[in-house]
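Have a look at the structure below, then the notes.
So, chain A:
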Amino acid sequence: MMTISDLSVGYGAGDVLHSVDITAASGELTVILGANGSGKSTLFRTVSGLLRPSSGRVEFDGEEITRSRSAAIVRRGLAHCPEGRHLFPRMSVEKNLTLGAYVGRRDRARVRTLLERSYELFPALRDKSHQSAGSLSGGQQQMVAIGRALMSDPKMLILDEPSMGLAPLVTQQVFDAIVGINREGIGVMLAEQNARSALTIATTGYVLAEGRVVLSGPAADLADNPAVQQAYLGV
Partner candidate 1 sequence: MLLEVRGLGKAFGGLHAVRDVDFDVPEGCVTAIIGPNGAGKSTLFNLMAGFYRPTAGTVIFDGKDITGMQPHQTVRAGIARTFQTTHLFEGASVLDNVRAACVVRSSSNALDAVLHTPRHRRDERRSLDTSMSELEFVGVAHLRDEIASTLPQEAQKRISIAQALATEPRLLLLDEPAAGTNDEETEAFGALIREIVARGVTVCLVEHKMSMVMNLADQIVVLDHGQRIAVGSPDDIRSNPLVIEAYLGADADTTGATT
Partner candidate 2 sequence: GGDGGGGSSDGETLVIGYSAGISGGAAEYGLNVQNGLQMAVDELNAEGVEVDGKKYTLKLESLDDQYQPSTTGTNAQRLVQKEGAKIVFVPHAGGIKAAQELNTTRDKFLLGAYSSDPDILASGNELTVMIPPSFVSYIDPFIEQLDTKGTGKLGLLTTSSEFGQEWTKAATASWKKAGGTVLDNNNIDYGSVSDFAGPVSKTLAGKPDVILVGGPSQPTALVIEEARKQGYKGAFMIIDQAKFEELEKFTDPKNLNDSVGIAPLTEFDGTEDFITRYQDKFSSDKPVNADIALNYQALPVFVEAMKSAGSVDDPQAIRDAMPEAVKNVDDKFKVAFAPDQISDNGHLRSDGLKAAYRNDKGKYETFPIDQPKD
């Protein structure tokens, strides 16, 4: 479903990602691990069109999207829940969520269903639906961000550290939800610091270090890999 080949990206000076190759088959749950600053968010920003790569290629659903605009990429069915959330702070929670369905806004009924799904996933948001997103607590905002990404009814979802700032209970719920979403046939690509949980639910994993893929393979293998255990699982 998504093929990233030979991708290099930078912020002006030198590259931050160097010739990265990643493949995520359709319907798979791929996890990207990596220490701070290893380039996970940079990778995601590039895939979703927020950054232009200096070289390489991104294919999604059989078509090249390397130089497409974010808006076009979302319309193709790739949703990105970014690091830093990027909510619309002065809009209500509900508006944030419905705007998440911007590309599919014509199908009113579907939007309502999706909205309902978000509320079911994060019941805390239902009470807050008319409060401005900027006034929510950090964790609640994270929930809105995830919910908003889901609202576009994507074929594939990329989540940048979704568990950040969430209470343990909710973290567990979010992981369950991710699994659920994945079962529906939606591909998921996940960057996560909570490597243990992530590897449990993932099918495939990649490990980034200093902008390069240093390890990859089935998630279960990675979980058994001593190098991963030492670096990410604190064993």
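Here, a contact is a pair of C-beta atoms (placed from the backbone, for glycine too) under 8 Å apart; a residue touches a chain by one contact, two chains touch by 3 or more; residues count from 1.
Picked so that all candidates are chains of the complex that A comes from, given by their letters.
All figures in this text were calculated on a predicted structure; none of them were measured in a lab.
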Touching candidate - 1 or 2 - for chain A as found in this complex: 1
Sites on chain A touched by candidate 1 in the complex: 11, 35-37, 83-84, 124, 128, 131, 135-140, 142-143, 161, 164-172, 193-196, 231-234
